[in-house]
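What follows is a single structure, and I will ask about it in a moment.
For this depiction, one protein chain was excluded, whereas all remaining protein chains were kept in their positions.
Every chain is named by a letter (A and B) in the order it is written, and numbering of its residues begins at 1.
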Amino acid sequence: MDKRIRVLVAKPGLDGHDRGAKVVARALRDAGFEVIYTGIRLTPEQIAESALQEDVNVVALSLLSGAHNTLFPKVVELLKAKGMTDVLTVGGGVIPDSDIPGLKAAGIAEVFTPGTPTTAIVDYINANVK
Amino acid sequence: MANETLKAGFEAYTAGVVAKFDKNPERGNLEPNRLYTPLDLEGFDYERDLGLPGQYPFTRGVQPTMYRGRFWTMRMYAGFSTAEESNKRYRYLLANGGSGLSCAFDLPTQIGYDSTDAMAEGEVGKVGVAIDSLADMEILFDQIDLSKVSTSMTINAPASVLLCMYIAVAEKQGVAADQLRGTIQNDILKEYAARGTYIFPPKPSMRLITNIFEYCSKNVPKWNTISISGYHIREAGSTASQEIAFTIADGIAYVEAAVKAGMDVDDFAGRLSFFWNAHNNVLEEVAKFRASRRVWAKVMKERFGAKKAKSQMLRVHTQTAGSMLTAQQPNNNIVRVALQTAAAVMGGTQSLHTNSKDEALALPTEESVTIALRTQQIVACESGLADTVDPLGGSYYVEALTNKIEAEAWDYIKKIDELGGAPEAIAKGYIQKEIQDSAYKWQMDIEKGNKIIVGVNKYQTKEEPPKNLLRVDGSVGEMQAKKIAALKAKRDNAKVAETLAALKVACGDDSVNLMPLILEAVRAYATEGEICGVMREVFGEYKSHVAL
Partner (left out) sequence: MNIVEGVLNHSRLALSKAITAVENEYDEAVSIMTQIYPHTGNAYVIGITGPPGAGKSTLTDKLAKEYRKRGKTVGIVAIDPTSPYSGGAILGDRIRMMDLIADEGIFVRSMATRGSLGGLSQKSGDAVKLMDAYGIEVIIVETVGVGQSEVDIVKTADTTMVVVVPGLGDDIQAIKAGILEIGDLFTINKADREGVDKLNIEIEMMLELNQESVEWRPPINRTVASKDEGVIDVVDSIEEHRKFLFQTGKIEQIRASRIKTEITAMINDRLARYVDKEIISTDDFANTVIKLQNREIDPYSVVDNVVDSVLK
């Protein structure tokens, strides 16, 4: 076996602030993951279809514009519809604590808010990818 | 003290402190020397390097009197939800001593989509106000006299459209275009490099920018036609030197484009303005402001042969660093913003936006915006920092740091010139890569503890989740959709089609200035999405392909 954890890093919506997404992508690479970086301004469909074609273990979404309550759950729904039932979807960005329970109920496994060290994201992925 | 004596004294001092630090280690990871003396300013020439305020190379400031004449413009960036809501916030800010407006538009507006576009889903009214047509703009500035207020608009790819809407609102108020004061950001290069709200490819984008320069120099002469922005480059993770270097390189590209289009540099250069970030390291920031003025003055005089003093001056708007706000212990952000304000003021900014303490969590509430505005007022009236011009001029440390940042900036500008200028350097991903490397280093420094952010990687406390955050109602999208439907039922649709068809033809002819045609479409109540849609058809869309 020569297994590596594969992670899709994507920014849904129109927000162009990709500093966090890029820093996380690099940190994940340096932690030994294979990172598929897909850039900014993506539709949930583009993200879900990419996750399917790349058969990633993790979809990591980043959004700072406040549209997370609409767009994050949509990605999860589309992944399910495509049969990607084993993928771990996590999110990060400017997300108020009060939104987190709703996002988790919608299938976002974990939410990382500003100030989270990249090591916490790496540890979480290592602990939760089967 | 003669230099020889000073050198000997400095060596003895160094030996002494080194011995002391052997017993008790020095604070590590610090960039600057532990002490600055005249030895760090060898060759310093007051007349050449600083001069007097209001005089070349403007190191000490662009006006002779600076804040002894009047304070900087306290301009709070605001806008969310609908035009109605944002209008209320603007009038509140003006009533509380704000001296200029600064409009934040939502992302669909910034990227040329109507609120009803599929791409706008979830984003309407979120990071700013949703503007779909002149009708929204009329509401946004309702009861605000556009002959009195100066307005800054953070709008880039569709800057031409929003500026035309502003001109059209003024017409309805009976205010002539030549009375209008304000700024459009209109800086597409940093959108490609750092901020991401581009629409069209570089070539038509640069055409739109030069069209605006030309149109405004004749019709809206008091308008700042561009705000060449380092702010977002810094937010994306650059260093202070990179911020000014990459931005000035962008500035060089805009000047070159306008000169190439046949304009005289002194006809437009006076309307160019800049936008800096006020970051955490106070003295480094002060040095950055000073260095940037010196670099720009030299660029304009020596490279472009600008003759008017106004063309050589780097006038700057500043915003405190949003990325330095912490979600942890948000009240600490008030202190950070106060220090950043001090830096911008000692750096000699012309206007300033101060961030609110809750912006790492959500849009600011009215209460937190008020604290941010009061912070500026306290620095202006109570701190004494605004009482004398360039108060840190002559400080060994600040002068040495100013020289260092200037030298680093020139190195980058040279490198970018070698790559073929800023647009090419961006196309090659060079600028993005440099920014990303700095951002990654910053993050790793925090994670390794080389850099301390209070409340984040040191002095953490257990906190209750913050309360009273501003929420943008999810129904804004529906409200905008209703407004658009009503507008389309009411307006003269034949006239709209006619103006859009004329615009489309003009887009295909590089020799035509598009501004009058966009203004006609705006006056006919064509939506922003319709106008940008026509331009998208002709110009195509830019796709970012730069990875990591």
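Just so we're on the same page, contacts are C-beta pairs under 8 Å (C-beta built on N, C-alpha and C of every residue); 3 or more make two chains touch, one makes a residue touch a chain.
Everything numeric here is computed off the predicted structure, so don't read it as measured data.
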Visible contact partners (per top-of-document touch definition) of the missing chain: A, B
Option touching the unshown chain, where A:Leu14, A:Val35 or A:Leu64 are the choices: A:Val35
Sole residue of B:Met76, B:Val316, B:Leu352 or B:Leu548 that reaches the chain not shown, by the stated touch rule: B:Leu548
Touching residues on chain A - with respect to the absent chain: 1-4, 25-26, 28-39, 42, 45-46, 49-50, 52-55, 82-84
For chain B, the residues touching the chain missing from this view: 428, 543-548
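Heads up, the rule we're going with is that only the chains that are shown with their structure count from here on.
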Touching residues (chain side chain B, partner chain A) in the complex: 107-108, 110-111, 113, 118-123, 126-127, 191, 195-197, 235-237, 323, 326-328, 360-363, 436, 439-440, 443, 446-447, 453, 456-457, 465-466, 469, 472, 474, 544, 547-548
For the chain A and chain B complex, residues of the former touching the latter: 13-19, 22-23, 25-27, 37, 39-41, 43, 65-67, 69-71, 94, 96-98, 113-115, 117-119
